[in-house]
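Quick one: this structure, given as structure tokens, is what I'll be asking you about.
Shown here: the complex without one of its protein chains, the others still in place.
Think of it as A and B in the order they're written, each chain with its own count starting at 1.
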């Protein structure tokens, strides 16, 4: 099974909850998880920025093999470059496009 | 691919973000999108009301071919008639029912 988490809220606490739920999923032996992705856009991009609030959690999620993707439209809007992001974060053309593509491939969607 | 956006939050800024993400999806050439729908319910109904906050964005989304659907239960609860809605908005019996039906047809679900 595969799961994509949608990170979009602007509250640090809510973002942390989202990242914790992703982390907990990797530890749940009752489901066989083949892949976990996080797609972040709008104000949910904060933890993906280097030194941003919650970026340490993003770093440890990347280390567990979770892929983390930043919405390109959001980067443009917030005048952020890829070099402003945590190392290992990928950029996708649009968050909505990536969420659609992953779900069409069978990923479950979770919006914390 | 097909995508349905769920509009339910009561914050104008969050509603605007949702509508922008829908708009951006129409411009993402990396995914082949066949249809986009928006299902609004509870306080998310505001941008669908004629003259409501964000209704100009709903009007332009309708012009791009996105279908916009209002939850009938919400209309009842808020004492709104179909004539109170932006022209072109459809009414569905329940938001939950429509979201279920569309996903069962293969639509990806995005809740901004």
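The definition used in the following text is that a contact is a pair of C-beta atoms (placed from the backbone, for glycine too) under 8 Å apart; a residue touches a chain by one contact, two chains touch by 3 or more.
Since we're looking at a predicted model, the values are computed, not measured.
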| message | Among B:26, B:55 or B:103, exactly one should touch the missing chain; which is it? | response | B:103
| Absent chain, residues of subunit A that touch it | 1-3, 17, 21-22, 24-25, 27-31, 33, 106, 108-112
| task | Could you list which residues of subunit B touch the chain missing from the display? | result | 6, 8, 41-42, 73, 92-101, 103-104, 109, 111
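Here, only the chains that are shown with their structure count from here on.
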| request: Give the rotation angle, in degrees and rounded to the nearest 5, that superposes the C-alpha atoms of subunit A onto those of its identical copy subunit B. | output: 120
